[in-house]
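Of the protein chains in this complex, one is absent; all others appear in place.
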Amino acid sequence: MAKAALMDFDKALELYEPVLGFEVHVELNTETKMFSAAANPANEKNHGATPNTLVAPVDMGLPGSLPVVNETAVRYSISLGLALGCQIAPSSRFARKNYFYPDLGKNYQISQYDEPIAFEGQVEVELEGGDIVTVPIERAHMEEDAGKLTHVGGSTGRIQGAEYSLVDYNRAGVPLVEIVTKPIFGAEHRAPELAAAYVRAIRDIVIGLGISEARMERGNLRCDANVSIRPRGQEKLGTRTETKNVNSMRSVERAVRYEIQRQAAILSAGGTITQETRHWHEDTGTTSPGRPKSDADDYRYFPEPDLLPVAPSVELIESLRAALPEPPAVRRRRLNAEWGFADIDFQGVVNAGLLNEVEATVAAGAAPAAARKWWMSEISRIANAEGVEPSSLVSPASVAALQQLVDNGTLTDKLARQVLEGVIAGEGTPQEVVDARGLAVVSDDGALIAAIDEALAAQPDVLEKIRDGKVQAAGAVIGAVMKAMKGQADAARVRELVLERAAG
Amino acid sequence: MSEITPELVRHLGVLARIQLDDGEVERLTGQLSAIVDNIAKVSEVATPDVPATSHPIALENVFRPDVVGEMLTIAQVLQNAPDATEDRFKVTAILGEEQ
Partner (left out) sequence: MSDIIRLTAAELSAKLASGEVSSVEATRAHLDRIAAVDGDVHAFLHVSDHALDVAADIDRRRADGERLGELAGVPLAVKDVLVTTDMPSTSGSRILEGFLSPYDATPVARSRAAGLVPLGKTNMDEFAMGSSTEHSAYGPTHNPWDLDRIPGGSGGGSAAAVAAFEAPLALGSDTGGSIRQPAHVTGTVGVKPTYGGVSRYGSIALASSLDQVGPVARTVLDAALLHDVIGGHDPHDATSLEQDWPSFAAAAREGANGQALKGLRVGVIRELPDTGFQTGVAESFRASLALLEAQGAEIVEISAPHFEYGVAAYYLILPAEASSNLAKFDSVRFGLRVDVPGGTVEDVMARSRDVGFGDEVKRRIILGTYALSAGYYDAYYGSAQKVRTLIQRDFDNAFAEVDVIATPSAPTTAFRLGEQLDDPLQMYLNDVTTIPVNLAGVPGISIPSGLAAEDGLPVGIQFIAPAREDARLYRVGAALEALLVDSWGGPLLDRAPVLGANGGAR
C-alpha cells in the first residue's frame, strides 16, 4: 500500500485548525468483574492468568446466565466522575449494545447509552511550560470489556491474513469506565502534545484515586483519538477519523500529529476525508483504515432488562466527594509554590516521575532543594546505571535522614554520597553506615590541629605567605589535611584553624 | 404503515447473523408485514405522556459485594466448545474489525 502523503505540520496548522476528541477506556482494578464474581485480570494480583481461568458463566454467555452489578465498581465510577468535575446522575441505567463479535461472550456489551452515570465535567491539563488547557468532558459511563482474540497464521498477528483466531474470555466482563470528551478547540500547534498530556492527566487521576493500575502497555488505559481539521475561518467542523491501537502516551502524540498532517494533505489536494476508524501502527508511525463495520453501527440499544437502575444517594455522592484526593494538577501547583523551585527544575522532577519521592522526603524533614538534589542527581544516576526505578533504591525517609547528617555537620556532601551507597547496598540506615564505616567528619579540633601541624611541617612557608596576604596559600595545607583525614574533616573548619595559626 | 420489503428483511438477517435463503426472505416478508400491521396499533395509545415500563417490579440499586466467587474451570469453560485448542476457543478467520 502506498504511503500516505503528509503535509508539513506547521504548514498544515497555517491552513487548518485541528479539532480533537478523546475516548479513554479505564480498566478498574476491583477484585471482581463488572457483572460477575470472577476474579478481575485488570487487578495486579491476577495479571498473567492462564486463558479462560477467570471466567464465570455470564462472562462467556452461557445459556441462562445473568449479570449482577459490582458495588465497588459503581463507587469507583462515581469517584472518577467527581474527579472529572462531572455531575453524577441521580438515576442511570445500563443498556445493551448489540453486535456480533467472537470476543463478546453474549454478542452484546452491557454499557450505558442515554443515561451515563456521570456527565458534563472538565479536566485541567498542564502542558510543558505551564500552560493550562481545560478539556471539556461530555460523559463518563460504566461498561464491560470484551475478551481477547489472538490471530494465528497471518504474518503480522493482525486480522488480515490470519488463518484462525483463538478466544480467551478472561478479560470479558472487566469493569470499564469510558470517558468521552467534547470537541476540543484551540490546541493549535500543541494539539499532539495536548493529546499526550490529556492521557497523562487521566492516568494521574485514576492512579491518585487508586482505582486502576493504569498501565497502557497492559491495556488498563486505552485511548482512541478523534481528529478532524477545518480550513481556517470555516465554521463547519471537518470530518473526523477515530484512531485506535495507540498503546502509549507517545503514540497518542504521534498519531494525532500524523492524522493532522495526513488530513491536511488530502484536503489541500482537493480530496475529502473519509469518516472511518483507523489503526495506528507503532512501527511505521502511520495510520491505516480499519475494516468497515458490517453492522453499519446499528447497535439497537435498549435498556438492559436483567439489571436495575443505579440511583446513588446524595449522601453517598457527597461522602465519595469528600474522600477525593487532591487533584494532581492542584497538588503540583501547591508543591511548586511551597518549594519555590525554578519552573524548569520543578518540571524536571515531574517529568522524571519523582514528585512523590521528593514530596515524601520533604515531609520527612529535608529542605526541598536538598531533596530534589539527591533524587535528581545521585540517586537517579545510580538507578540509571543499574536499570531500576529510583524509588526502589532507597526510601524518602532515609534520604531525609542522610541530609540531616549533612545539615548537622556530621557529613560533608562527598561523605554523604559514600553513605548513600552504603544505604543502597543494604548496610543499614545512614547513621548505621556512618558508624560502621567510620565516615563521620572529625569534629575534634585537637585532631585537626595535629594534622595541620603535620602538614605545616611539610610546608613551612605557608604561614609566611598567609601573613603576607596570600590567603589562598592555605589551600595547600587544607588539601593535605583533607587527604590525611581521608576527607573526614570539615574543610571550612580546617581553613579557620589554619588562618588562626597564621594570625598567631 | 407496513414497510417490510425483501431488502429490509435481508438487512435484518445480516444484523441478526442469520443466513436467510430466498424462500425464507419471501416468507418472512409476507408474515412480518401482517404482524407489523397488527402491532402498529400500540402507537395509538402510547402517547408522549405515558412513561415506559422496562421492569415490571420497580427495584433499584441491586448490587453484589466485590468479593471473588466461584469461577468455572477451564474444562467447564470448554466443555461444549465446537472447536478449541491451547486452552482457547478456535474460530475461523474474522472479517470485521474489533469495536
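A and B are the chain letters, set down in written order, and residue numbers restart from 1 in every chain.
The definition used in the following text is that a contact is a pair of C-beta atoms (placed from the backbone, for glycine too) under 8 Å apart; a residue touches a chain by one contact, two chains touch by 3 or more.
Computed from a predicted model, the values in this text were never measured in an experiment.
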| item | value |
| --- | --- |
| Residue touching the undisplayed chain, where the options are A:Tyr108, A:Tyr198, A:Tyr258 or A:Trp374 | A:Tyr108 |
| Contacting the left-out chain in the complete assembly, out of A:Leu80, A:Leu267 or A:Leu308 | A:Leu308 |
| Chain A residues that touch the omitted chain in the full complex | 57, 60-69, 96, 98, 100, 102, 105-108, 165, 167, 294, 298, 300-302, 305-308 |
| For chain B, residues in touch with the removed chain | 4, 8-9, 12-21, 24, 27-28, 31-32, 34-36, 38-47, 50-57, 59, 62, 64, 72, 76-77, 79-83, 89, 91-96 |
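What we mean here is this: only the chains that are shown with their structure count from here on.
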| item | value |
| --- | --- |
| Inter-centroid spacing, chain B versus chain A (mean Cα positions, whole Å) | 40 |
| Footprint of chain B on chain A - complex, ascending | 30-32, 36-39, 50-57, 60, 68-74, 91, 93, 99-103, 146, 149-151, 159, 162-169, 277, 290-295, 298, 300, 303, 305, 307-312 |
| Of chain B, residues touching chain A in the complex | 14-15, 17, 54-55, 59-74, 77-78, 85-99 |
